[in-house]
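Presented below is the structure to which this report refers.
Shown here: the complex without one of its protein chains, the others still in place.
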Amino acid sequence: MSTLTQKKGIGATIWDYLTTVDHKKIAILYLISGGFFFLVGGLEAMLIRIQLAVPDNDFVSAGLYNEILTMHGTTMIFLAAMPLLFALMNAVVPLQIGARDVAFPFLNSLGFWLFFFGGIFLNLSWFLDGAPDAGWTSYASLALHSPGHGVDFYLLGLQVSGIGTLIAGINFLVTIINMRAPGMTYMRMPLFTWTTFVASALILFAFPALTVGLALLMFDRLFDTAFFNPALGGNTVIWEHLFWIFGHPEVYILILPAFGIFSDILPVFARKRLFGYSSMVFATVLIGFLGFMVWAHHMFTTGLGPIANAIFAVATMAIAVPTGIKIFNWLFTIWGGSIRFTSPMIWSVAFIPTFVMGGVTGVMLAAAAADYQYHDTYFVVAHFHYVIVGGVVFSLFAGAIYWWPTMFGKMLNEKLNIVTFILFFIGFHLTFFIQHFLGLMGMPRRVFTFLPGQGLNVGNAISTVGAFLMAAATIILLYNIVLTAIKGKKVGMDPWGDGRTLEWAIPSPPPEYNFKQTPLVRGLDALWIEKMEGNKEMTPAEPLGDIHMPNGSILPFIMSFGLFVVSFGLMYREDYSWGLAAIFVGFIITLAAMFLRSIIDDHGYHIHKEDLMNEDKGGKA
Amino acid sequence: MANVEEKLTAENFPASPERATLEGKNKFTGFWLFLGGETVLFASLFATFLALRESTAGGASTQDLFEIPLVFVATMLLLTSSLTSVYAMYHMKNFNFGKMQLWLIITVLLGFAFLLLEIYEFNHYVHEFEFTITSSALGSAFYTLVGTHGLHVAFGLLWITTLIVRNAKRGLSLYNAPKYYLASLYWHFIDVVWVFIFTVVYLMGMVG
Amino acid sequence: MANNHNSANPKVDLTYRRKKNAEDMKHQIITFSMMIFLTIIAFIAVGYDGIGEWFKIPFIITLAVIQVIFQLYYFMHMSHRGHEAAALFLFSGVGVAGLTVLAFMTIIWW
C-alpha cells in the first residue's frame, strides 16, 4: 500500500486529489487554493495602493475601486487567511495529537470543496456581473442599494464556503476531543492544537450568525423580503449586529491559531519549554470567551446609546489582559533560552512587537468616545493590518516555512526566506505605520481617492511604496517555492533538529497512516521528553497491527458542485430561463450525492501488518 | 473496527450502541457540537423575530393572526413524536429492531401531520390576511423563523425515512446504530426549538 | 481501539440492562406527561384574560425553559455519562444564543 513512492500519471494525481480524504493531502489543497487567493487578494491590495498613491488619481474608477476594496477584504479574510490556517491545521493537528487522521475524513474533504467552490463562485463575479461593492461588511442599506449581481455573488459565495468552514470547525473539534493518542491529555496538547480547538469552537458559534445574516440579506435581495427595508418596518441595524456577532469572533478565529503557531515555534528554536503553559491555555480560552461579548465595538457610532457603548468598551479592553499574558509568556519563553534565528524564528520574534503595536491601537479603538473619531478612518485600517498582517500573515509565513518539511518533505531555501522577511517586514511597517496618522489627520477609509491640499499626499505615497516591497517579498517567496520543488533536498525525521512535538517524531512527510503504531505520550512536548531520556523515537502505545483507512470519494466534490450550480440558479432565477432549472438540477446533484453517501456503506480498508513490516525496518511488536 | 462485522445478538449488543465504535463516538460528539451551532443559528432567527415582532407595516399583527387551537394541536403532534422516537431508541438499546422501526414509522407519521398543519397554517395566513413573507418585516421574520424550523422537520422526516427503508432488510448493527441515534437526537432538537417557537412566537404573539 | 464488549458475563448483563432500560423508559413517560402538562398550562395562561402581560410572558418563558431542560436531560440523555463535551458545547451555544437575544431585545429599539 505504499502508494506514496509510486509514480503516477498526471490524470491519476488529479483524480487522487479530487477524491482524497487524507488530511495531509487536503492540507495541500488548502495551501494551494489559499495561497492562490492570497495572491489575488494581494494583487487587489496593490491596485488599491496604486490608486491611492497620489491624489485625484484615476487609475481605477470609483465604482471599480469599491469592487476591488470589497473583494480584497473578503478574499483575504475568507479565502486566504482562514484556508491557509486550515492548511496548517490539517497538516499538523492530527500529527500533534498522535492520530491517524481527522475524525471525519469524508467531511474534511467536503469542507474543502465547499470552501473552494464558494471562493471560485465569489471570484467569478469579476467576469460575470461585476464584483460586490459594498465592503466586506456589506452593510444592508448599501448592499440592498447596490445594482447588478455583485452583492449576490458575495452572499451566495460566502454562504457556500461558510458551510465548508463550519464543517471544518466541527471536524477539528471532534478530532481533538476523541482522537488523541493515549497519554495525550488536554493539558499536554501543543498550543497549536489548543488554539485550533478554541478557534474551531469560535467557528462553531460564530458562523451560524453569519449564515443567518447572509440568508436574510439574500432573501431581501432575491425574494423581496423586508428584513432591512425600513419602509416595511425592517431594520438595517439587525444586519450590523448579525455581521459583527460573527465578525468579531472571526478575527480571533484568525489570530488564535496564529498565536498557536508562534507558541510552537518559539520553544523549538529557543530550546526551552513554553513559559506558563497553563496560563497560555487559560488565556486562549478566555480570549475566545470574551470574543463573543465585544462585537458592538464595531458599532460605537451606530447610535446604540452610551450604556451599550460603555459596556462594550470595557468588555473589549478586558481582552488586552489575556493577550498581554500571552505576550509576556512568549518573551519569557525565549528569556534564558538558546535562540537560533532560523527564518520561522525570525518571523516569530518579529511578530511580538509588531502585534503589540496593533493590539494597543485596538485598545485605543475600544475607547468608545475616542472611537467616534477613529471609526471608519485609516486609523482602523492601520490597526487591523497590524494585527492581521503582523499577526496572522507573519504566522502563516512562519508556520508554512516551519512545517514545509511536514507537508512536502523538503526545506525552503533559508537565504531566500530571510530576504523575503526583510523586504516584507520593512514594506509592512512602511505601508501601515503611516496610515495611523492618515486616519488621525482626517482620511476616511474606503475612499477611492482623496483631494490634494488636505495634507494627505505624502503619507499615502509612502504607504504605496511599502506595499511594493511586500509584493516583491511575496514574489521571492514564490520563486523560493518553485526552486525548492525542483531542486530542494529531501529531509528526514525532525529536520529542524530541535522538534518537541509529535509531528517531528515521524518521517517528513509522514506516511499515509501517519503513525505506524500510536505513540504513548508521557507529557507536554512528548518528543522532547523522549529525546531528553536518550530515546530516538516515541514508545508505541499499541502492538503493530492492521491499520484501518478510509476510502477516498468523489462525492464531496459533487455535493459542493451541486451547491455551486444552485447558487447560479438562485442568482439568475429571474434573468435567464435556465435559472430555475439550475436551482433544481443543482439541488438534485447535491441531494443525490448525499443520498448515495448515506446508502452506500463505506467501511474503508485495512493496511495489513505484513505490509507495514515490509515497508522499512518494521515496528516493534 | 474489526468487530463491526461480527454477528450481533441481544447479549453482545453494547449498552450504548451509538458510541460503541470510534466512528460512532465521533459521530455522536460531532452531532452534539452541530446542535450547539444550530442553537446559535436559531437564536439569530429568534432574535431577529423579536426585534421585528411589532414591525407590521400596517398589515396583520401577531394578535390578528394566531389562534390557540391550531398551535396547540401542532404542539401536541410534535411533542408526542418526540416521545415515540424515545420509544424507538428504547427498543434499539434492547436490540429489538422491529419495534424500533415501528416506533420510528409512527414518529414520521406524526411529524408529517405536523408539517401538513404548518402548510395549512401558512396558506391560511396568506389567503385570509394577505400576510406574506414580503408584506412586512414581521412577515419576513415570522416565515423565515418558522419556515426554517419547518425545513428542519422536513429534512428530519427524509432522513429517518431513508434510514428505515435502507436498513429494513439488514437489521441493526454497530454501523447503523449511531445513525439512528443521531436522527433521534436531531428530532428531539427540532422539538426543543418548537417549544421556544410556540412560546416566543405564538403565545407571546397572542399576549401582545 | 475501543473495546465493544462491556462485561465478562453477557447473560447477567442483559437482564440487568433490560431492567434498567425499562426503568429509564418509565422516567421518560413521566417526563413526557410533565411536558404535556406544562404546555397545557402555558396555553391556558395565555388564553385566560385575568392576568396581565407582565406576568404571562416571564411565566410562559419559564415553562418553556423547564420543558426544554426535560427534553435535554431525559429525552436526549444529557445527564448520562459521556456527555461532558456535549453539555459544554451545547451550553456555550446557549450562552451565545442568550447574548444575541438579549442584545436584540435591548439595543435595537427603534
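As written, the chains take the letters A, B and C, and residue 1 is the first residue of each chain.
Note that contacts are C-beta pairs under 8 Å (C-beta built on N, C-alpha and C of every residue); 3 or more make two chains touch, one makes a residue touch a chain.
Throughout what follows, contacts and distances are computed from a predicted model.
A.B. asks: Can you pick, from "Extracellular ligand-binding receptor", "ABC transmembrane type-1 domain-containing protein", "Simple sugar transport system permease protein" or "Cytochrome c oxidase subunit 2", the UniProt protein name of the chain not displayed?
C.D. replies: UniProt lists the chain left out of the view as "Cytochrome c oxidase subunit 2".
A.B. asks: Which of these touches the unseen chain: A:Ser125, A:Asn178 or A:Asn235?
C.D. replies: Residue touching the chain left out of view: A:Asn235.
A.B. asks: So which of A:Thr13, A:Thr185 or A:Gln373 would be touching the chain we can't see?
C.D. replies: Here the residue in touch with the unshown chain is A:Gln373.
A.B. asks: Out of A:Val54, A:Leu222 or A:Val356, which touches the unshown chain?
C.D. replies: In the complete complex, the chain left out is touched by residue A:Val356.
A.B. asks: May I ask which residue of A:Phe86, A:Trp295 or A:Phe448 touches the chain that does not appear here?
C.D. replies: Missing-chain contact among the listed residues: A:Phe448.
A.B. asks: Which residue, A:Phe36, A:Trp126, A:Phe289 or A:Phe332, contacts the hidden chain when the whole complex is considered?
C.D. replies: If we include the chain that is not displayed, A:Phe332 is the one touching it.
A.B. asks: Over the whole complex, note the residues of subunit A touching the chain we left out.
C.D. replies: Against the left-out chain, subunit A lists 61-63, 65-66, 133-135, 139, 141-142, 144-146, 230, 234-237, 270-273, 275-279, 301-303, 305-306, 309-310, 313-314, 317-318, 320-321, 324-325, 327-329, 331-332, 334-341, 346, 349-350, 352-353, 356-357, 360-361, 363-364, 367-370, 372-373, 375-377, 418, 422, 425-426, 429, 433-434, 437, 440-442, 444, 446-451, 454-456, 532.
Quick note on the criterion: only the chains that are shown with their structure count from here on.
A.B. asks: Hey, how far is the Cα centre of subunit A from the one of subunit B, in Å?
C.D. replies: 34
A.B. asks: Counting in whole Å, what is the centre-to-centre distance of subunit A and subunit C, each centre being its mean C-alpha position?
C.D. replies: 36
A.B. asks: Pull out every residue in subunit A that's touching 2 or more other chains.
C.D. replies: Within subunit A, residues 173, 177, 204-205, 209, 235, 238, 241, 245 contact more than one other chain.
A.B. asks: Enumerate the residues of subunit C that touch no fewer than two other chains.
C.D. replies: Counting only residues that touch two or more other chains, subunit C contributes 85, 89, 92-93, 96, 100, 103-104, 108.
A.B. asks: Could you list, by residue number, the parts of subunit C that touch subunit A in their complex?
C.D. replies: For this pair, the touching residues of subunit C are 85, 89, 92-93, 95-96, 99-100, 103-104, 106-108, 110.
A.B. asks: Per the contact definition, I'd like the list of subunit B residues that touch subunit C in the complex.
C.D. replies: That would be residues 1, 3, 10-12, 14-16, 19-22, 25, 28-29, 32-33, 35-40, 42-44, 46-48, 50-51, 68, 71-72, 75-76, 79, 82-83, 86-87, 90, 93-94, 174, 185, 188-189, 191-192, 195-196, 198-200, 203-204, 206-208 of subunit B.
A.B. asks: Subunit C touches which residues of subunit A in the complex?
C.D. replies: 173, 177, 201, 204-205, 209, 235, 237-238, 241, 245, 292-293, 296, 304-305, 308
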